[in-house]
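Complex shown without one protein chain; remaining protein chains in place.
In this document, chain identifiers A and B correspond to the written order of the chains, with residue numbering beginning at 1 in each.
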Amino acid sequence: MSQAQADGLRLRVEECWNVGLLSLDAQQAIVTIGFEMTPDARPIEGSIRLVDAEGGSAAGQQQAYRTGRQAIIECGSDGYGLPSALYDQWREVEITFNPARMSFR
Amino acid sequence: MNLTTKALIVTAALALAACQNPRGGMDAGFGAGAGGVGGPGGIGMTELGDPNDPGSIAHFNERVGDRVFFETDQSSLTQLAQDTLRRQAVWLTQNPQYQILIEGHADERGTREYNVALGARRANAVESFLIQQGVTASRLRTTSYGKERPVEACPEARCWNQNRRAVTVVQ
Partner (left out) sequence: MMDLTRPSFVAGLLALAALALAPVAAPAQSGPLRIEVTEGVIAPVPYAIPDFVPENAAAAQYAGAIARVVANNLTGTGLLREIPRDAHVGRITSFDSPVQFSDWRAINAQALITGAARLDGQQLRVKFRLFDVVSGQQMGDGLQFDGTATNWRRMAHRVSDAIYTRLTGEGGYFDSRVVFVAESGPRENRRKQLAIMDQDGENVQYLTDGGTLVLAPRFSPRGERVLYTSYEGGTPRVVLMDLASRSRQLLADQPGTMTFAPRFAPNGQSVIFSLSVGGTTNLYALDLGSGQRVQLTNTAAIDTAPSFSPDGGRIVFESDRSGTSQLYVMPASGGQAQRISSGEGRYSTPVWSPRGDLIAFTKSQGGRFHIGVMRTDGSNERLLTSSFLDEGPTWAPNGRVIMFTREAAGGDPQIFSVDISGRNLRRVPSPGPASDPAWSPLLP
């Protein structure tokens, strides 16, 4: 699987990661969300789970998780367009959402 | 000197006064742009008199010059300002029956409260100079209108220059 293909997934998620409603507290949280994909590169909603969280308060991390989860589902609803021949490489994904550059503190 | 010559001289004098005094003589004396003298909603009244009468307020406003101007952000008195204030001091000491209110003003290119303080600084600079020139201190009061009472409101140097002023109001 190429770097370009991994970047493609990242860019698609970035288009849907809506940080507008994040509280200033949640903007400090870095959350890692794990999930599984179907063979046609759609996220399996039931598999989405919080793998790790740091920064911000518990409430901020919760909000950051909900927002990241929303992004994964929204931009993957038509599939992420990943090559099915390499399914084993992207069947499981972990995305770390780091809002530091988006924060307006 | 016949009447025509006198009339010509008076006309020339008035024209000269108008050049030196951008506000002109007509309404310069009525509170000189103040927010109202004499209590909430009250209106003070002052007889201006005839500018030809050297002891009249109109004469002070139009012939002596009732105001001085400042550079941007400055409260120091220019040479021209000092000349005007010397003339003011002479007239004020010759006419001790009047009380004096010095109003400081600023142009619009600053924030509200700083401009009130800047106007106060300008009024105080004039007051100190007049006292130094022999005007009795107890006759003098100061106030500041900041940027609230422009002589003319337009977003250009032409107006800003007129608004950065201290006006000596004779009452």
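Convention: contacts are C-beta pairs under 8 Å (C-beta built on N, C-alpha and C of every residue); 3 or more make two chains touch, one makes a residue touch a chain.
Predicted, not measured: the structure shown is a model, and the values here were computed from it.
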Which is it among B:Asn61, B:Ser75 or B:Thr168 that touches the chain not included here?
B:Ser75
On chain B, where is the contact patch with the chain that was removed from view?
33-37, 39-41, 73, 75, 101, 108-114, 116-118, 120-121, 123-125, 128, 141-146, 148-155
Tell me where the left-out chain touches chain A, residue by residue.
1-6, 9-10, 13-26, 30, 32, 34, 52, 59-60, 63, 68, 70-71, 73, 88-90, 92-102, 104-105
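Definition applied: only the chains that are shown with their structure count from here on.
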How many angstrom lie between the CA centroids of chain A and chain B, rounded to a whole number?
70
